[in-house]
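Excluded from the complex is one protein chain; the other protein chains are retained at their positions.
As written, the chains take the letters A, B and C, and residue 1 is the first residue of each chain.
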Amino acid sequence: MKKLINDVESVVPDALRGLAAAHPGLRVDVDNQIVFRASGPRPGKVGLVSGGGSGHEPLHAGFVGYGMLDAACAGEIFTSPVPDQMIEATTAVDGGAGVLHIVKNYTGDVLNFRMAAELSGEEGVRVESVLVDDDVAVRDSLYTAGRRGTGATLFVEKIAGALAETGAPLPEVARVAREVNARSRSFGVALSPCTTPAAGRPTFDLSDTEIELGIGIHGEPGRTRSAMRPARELVHLAMDAIHEDLPISGDTLVMVNGMGGTPLIELYIAYAAVVEHLAEKGARAARNLVGNYVTSLDMQGFSITVCRLNEELTRLWDAPVETSALRWGR
Amino acid sequence: MKKLINDVESVVPDALRGLAAAHPGLRVDVDNQIVFRASGPRPGKVGLVSGGGSGHEPLHAGFVGYGMLDAACAGEIFTSPVPDQMIEATTAVDGGAGVLHIVKNYTGDVLNFRMAAELSGEEGVRVESVLVDDDVAVRDSLYTAGRRGTGATLFVEKIAGALAETGAPLPEVARVAREVNARSRSFGVALSPCTTPAAGRPTFDLSDTEIELGIGIHGEPGRTRSAMRPARELVHLAMDAIHEDLPISGDTLVMVNGMGGTPLIELYIAYAAVVEHLAEKGARAARNLVGNYVTSLDMQGFSITVCRLNEELTRLWDAPVETSALRWGR
Amino acid sequence: MSTAMDTAFFAAWIEEIARVVAAEKEWLTGLDAAIGDADHGANLDRGFTAVTGALAAKGPDTPGSLLVLVGNTLIRKVGGASGPLYGTAFREAGRTLGDTPEVSVAQLHTALEAGLAGVRKLGSAAEGDKTMVDALAPAVRALEQALRDGKDPAEAIGAASEAARTGAEATIPMQARKGRASYLGPRSVGHQDPGAASTALVVSALHTVATSW
Partner (left out) sequence: MSTAMDTAFFAAWIEEIARVVAAEKEWLTGLDAAIGDADHGANLDRGFTAVTGALAAKGPDTPGSLLVLVGNTLIRKVGGASGPLYGTAFREAGRTLGDTPEVSVAQLHTALEAGLAGVRKLGSAAEGDKTMVDALAPAVRALEQALRDGKDPAEAIGAASEAARTGAEATIPMQARKGRASYLGPRSVGHQDPGAASTALVVSALHTVATSW
């Protein structure tokens, strides 16, 4: 394993130190692995807290700032943070209007955030939680862990964050967050595995002609292995999986997301195919993001997330945002 | 080779189609492989044209827009564009105040831009050219091709672009562009080679314990091969090479640039080490960029670019910019 | 087992767990790489290292308070799915012991049963879902049976350890319905569940200590 790190044990704190040095708009509690807005809580504004395992950068810390998150808790690589961090973050960002927890649907994240929500409640903070579970590769069912939260997390954080800036009350912010999740679906494809510092070797083996379909963002293998195909076919396959679950029509917000090791030029090739596909369906990408936003360390591959927009969501998406990884309008 | 592409022959046009679809603020001439601002030339404003081989995304097309470039010519992967493209771009963006060519110092880029400048001149467009040659890994000398242009290209495009927006005349814009280049130095390290679509296999072999020091941005091996080391040591090595050539002091603009396959979390670890190193030298990073900006396809590694700021350059760096890859202030 | 299961005994158990987990760290992470996210070994090792520190610092004086401290520390330090789950198991087990200075095998059984119930409640996993429950549940049953059969403490705990190991291995042919492995669907078949495997290590650590006590 060759990684640009100092020590397997200090990956997360070292990166947080760099983040703190790079972005004066952030306050970073390196010991507790929490990233805050430097400006602190705004009285009357609902606080947004998210977090999860590290290794998905820029998610979540890259989305802390005006118009998005108030705090992000960083766990170890691919390991959800612990309740202590979440409680600390929750109480710190509460401006009196309560706090929204944005939780990706993984057993670890769910259990830790649940404990944190209970204990924060006992400390007098009003907390609502929103689960993100947009990954159609996982067939949902009462008897399983359910779907994974992937690309839609960014959409939820951006749109709920924009509404929170307007001073909307907690139930409203939670409502729009749930609506974004309900209208969003994702599907991911891996061309290569990733290597976690702890394991030191690739999370799975893949020949030079094979790919993994329906992967998550933790280096796990996908639902099926398949032969490598042209970008256009991979995109159509992903779009069909999404469409089958939530028919794509009208105006959409589309993200072509790189898994971390795939160059931007390839992501644009995929996006061109996405647009072709939408046209065939009589839909269009009214808004888009193309880049590395919800990654899986150095994995090569991509995921597509589609959100069916309405007037409210479009307006909130367009609202100004100022974070280290997403910025416009100011 | 597994790449998210449709066909080795159509990589660049396919990506340009995606770019055009993703960014309404751009006008893309796919046949001639030129990316323009959709708004067209502004009368009285100096036009900025750059370009080079593809495979370095977001450079250059990602920097076309308000406050930066007016047009970017895309060559084949790692192959400079041809004079026809440059002439087409130059005449199209001329708003009567002349056009600045920002050229990375590679024989191919230099020769093709030189021919284009001559012919555009014959067509009545005033053209000045600025060479970017910031890479300290290459020892300069009269008898060689000279230094490579790498990370400083972004600084030159941003700062000259900001001055051009103020309506400054061509000689002024060229002057500040040359000053940025004169005050900037870079050094790159590869943890892995890259794979060009045409070649289909890695540009060089590197064992799991070796790295290449002093690489450029075309997948070429570096000046020397060395044993892998902790991020902190690699950063100090790069900073020392830079410092040896242009003593680092005072306020600096620092970019920790990913080569394309290195995850953001590792780049922040490197940036933390950069800040440590600057402190030791009594200097500081007054401004910074951490991310994938001047890449080499899927290569894993990083480069550091340091620019010694002055009041003028700092002000122009802070000026609003609105491109697909760099955006603030609007 | 010459002497009784007092606070020192439980401290020794936790130390043994920490030792075994550190030794088997790579193996557990490897199991997790196959059907999860390659961190289970690292997670537990981080957790039990913190636990050893906490015990040294606080030095709890009853078996119950010791296990509650273990549970809380795991919840605070591990994260992931296993943190809250193992943490809850130890905390619930500790709670049932109240402040008895010495624990009988019958009380041990009640405690482990409470731990299992806590895990079941929090994770809502049933046996057969390919989780730690598939190792813990049979262990608790085996301990109860051994008690009914009047086996001596060390023997009884040995039976529980044996049952946990068998239960963990029995997860190999299962298709996961809970945790990350469930994302793999049918592809989760053919791999041992990391959490079940670590649970077997935890129970066998108990047996190791019991035999030398």
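One rule holds for everything that comes next: a contact is a pair of C-beta atoms (placed from the backbone, for glycine too) under 8 Å apart; a residue touches a chain by one contact, two chains touch by 3 or more.
The model shown is predicted, which means the values in this text are computed figures rather than measured ones.
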{"item": "Interface partners of the hidden chain - shown chains only, full complex considered", "value": "B"}
{"item": "Full-complex contact with the absent chain, from B:37, B:185, B:218 or B:277", "value": "B:218"}
{"item": "Contact residue for the chain not shown (choose from B:1, B:199 or B:246)", "value": "B:199"}
{"item": "For chain B, residues in touch with the removed chain", "value": "53, 75-84, 106-108, 111-112, 115, 137-139, 143-145, 148, 196, 198-199, 203-204, 216, 218-221, 223-224"}
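Quick note on the criterion: only the chains that are shown with their structure count from here on.
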{"item": "Geometric centre distance via CA averages, chain C-chain B, whole Å", "value": "55"}
{"item": "CA centroid of chain A to CA centroid of chain B, Å", "value": "29"}
{"item": "Interchain centroid distance [CA atoms averaged], chain A/chain C, Å", "value": "32"}
